[in-house]
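Complex shown without one protein chain; remaining protein chains in place.
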Amino acid sequence: MVAVELEIVVRSTEIDVNGHVNNAKYLEYLEWGREEWYESSGLHYEVLKELGVLTVTANININYRKECVQGERLVVRTSPERIGTKSFVLSQQIMSQSGDVCADALITLVTIDTVTRHSTAVPQRLRAMFEQSEHGQS
Amino acid sequence: MVAVELEIVVRSTEIDVNGHVNNAKYLEYLEWGREEWYESSGLHYEVLKELGVLTVTANININYRKECVQGERLVVRTSPERIGTKSFVLSQQIMSQSGDVCADALITLVTIDTVTRHSTAVPQRLRAMFEQSEHGQS
Amino acid sequence: MVAVELEIVVRSTEIDVNGHVNNAKYLEYLEWGREEWYESSGLHYEVLKELGVLTVTANININYRKECVQGERLVVRTSPERIGTKSFVLSQQIMSQSGDVCADALITLVTIDTVTRHSTAVPQRLRAMFEQSEHGQS
Partner (left out) sequence: MVAVELEIVVRSTEIDVNGHVNNAKYLEYLEWGREEWYESSGLHYEVLKELGVLTVTANININYRKECVQGERLVVRTSPERIGTKSFVLSQQIMSQSGDVCADALITLVTIDTVTRHSTAVPQRLRAMFEQSEHGQS
């Protein structure tokens, strides 16, 4: 139960002149998926803020594999990938209803101290999501 | 000198599947134009906040007259239209380089007290922009 | 059964610096609602194209009544309002789960001949949606 899934429907204004979802819009879908992951993990923005940190996107590496069209139902799947001292990596996939991977991405996030604005250690509560994940795989 | 103009260029991601700027995107262009008008009028968000108010959009009435395409240079023109006790109306046009009106709109804004969150009198400094406008036309 | 409803969830990237859904984004929500209405009415883009017409937005008149925030579930309600020879008006509301109206709008659409690109009579099949509506109200 380490991956969190969000179901979305491709809307008309998300389609570009080529008739498919624009490459930038995929990053919005991924952000919606990460919000779902934080929420499912009990790690809302407000919770992290109380722990004295906020998370900042440092790198996104995304492979575009299949176009998505208007009205299509997609699933955005988010799971913990790996964790360092002051950063962590989430793995995400955007999947079509037929199970095809439309895009997959690795998102590197850094934890920032809300006061000093410098990078700081990932709080234990967030770190636990990754350890849970490793146990789940063993 | 009562109208403020902002020049913009239509970008690829602003074009929808029909090959022209989407109707919702016109409202973003208008908002950019209003930001320019507030700034030119010395009425930035921070200035209004110090005066104890913020402005909230209550109504937009927009006529779509001509499509806009990628790469096109547009001018967003914003001018004071009329003013009431607790609200005011800005007139806006989106114009092509050939001078055609692509869209025209009336935007009704209400001034809200930042503390009580209820509608409140338009501050004199903002009101002056409308009186200046009337003098300019006489 | 003349009104069509679409349920949506407010996503993080739809929130502006003021912490609520931006005024332009409401127009995207309305467009998604109209797509649902066309689809429910069996009047997809392709069907209209076969009938020799496309519909173009001529005017949007929208009242903003209540802010919408991230994660909120909204219903976009679309119903036929009135019809002319070459144009028709749809009535739309964006409603919160508590039943509050966040925005209401009238959308005027013109039917365009796909070949001549001039305005043309509303096809009978689309017109029927409005007559059905009037019967429903009587």
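Here the chain labels run A, B and C in written order, and each chain numbers its own residues starting at 1.
Following the convention adopted for this analysis, contacts are C-beta pairs under 8 Å (C-beta built on N, C-alpha and C of every residue); 3 or more make two chains touch, one makes a residue touch a chain.
Please read these numbers as outputs of a predicted model, since none were measured by experiment.
Chemist: Given that one chain is not shown, which residue among A:T57, A:Q70, A:S87 or A:S119 touches it?
Modeler: Only one listed residue reaches the unshown chain, and that is A:T57.
Chemist: Please output the residues of chain C touching the missing chain, sorted low to high.
Modeler: Within chain C, the residues touching the omitted chain are 12-13, 15-17, 19, 22, 24, 70.
Chemist: Going by the touch rule given at the top, which residues of chain A touch the chain that is not shown?
Modeler: 22-25, 27-28, 31, 56-64
Chemist: Which chain B residues would touch the chain omitted from the figure, given the whole complex?
Modeler: With respect to the unshown chain, the touching residues of chain B are 11-13, 28, 31-32, 35, 39, 70-71.
As a working rule, only the chains that are shown with their structure count from here on.
Chemist: Do the two copies chain B and chain C share over half of their interface residue numbers, or under half; same or different?
Modeler: Over half of the interface numbering overlaps between copies: same.
Chemist: On a C-alpha centroid basis, what's the spacing between chain A and chain B, in Å?
Modeler: Using C-alpha averages as centres, the distance is 36 Å.
Chemist: So which stretches of chain A touch two or more other chains?
Modeler: 12-13, 70
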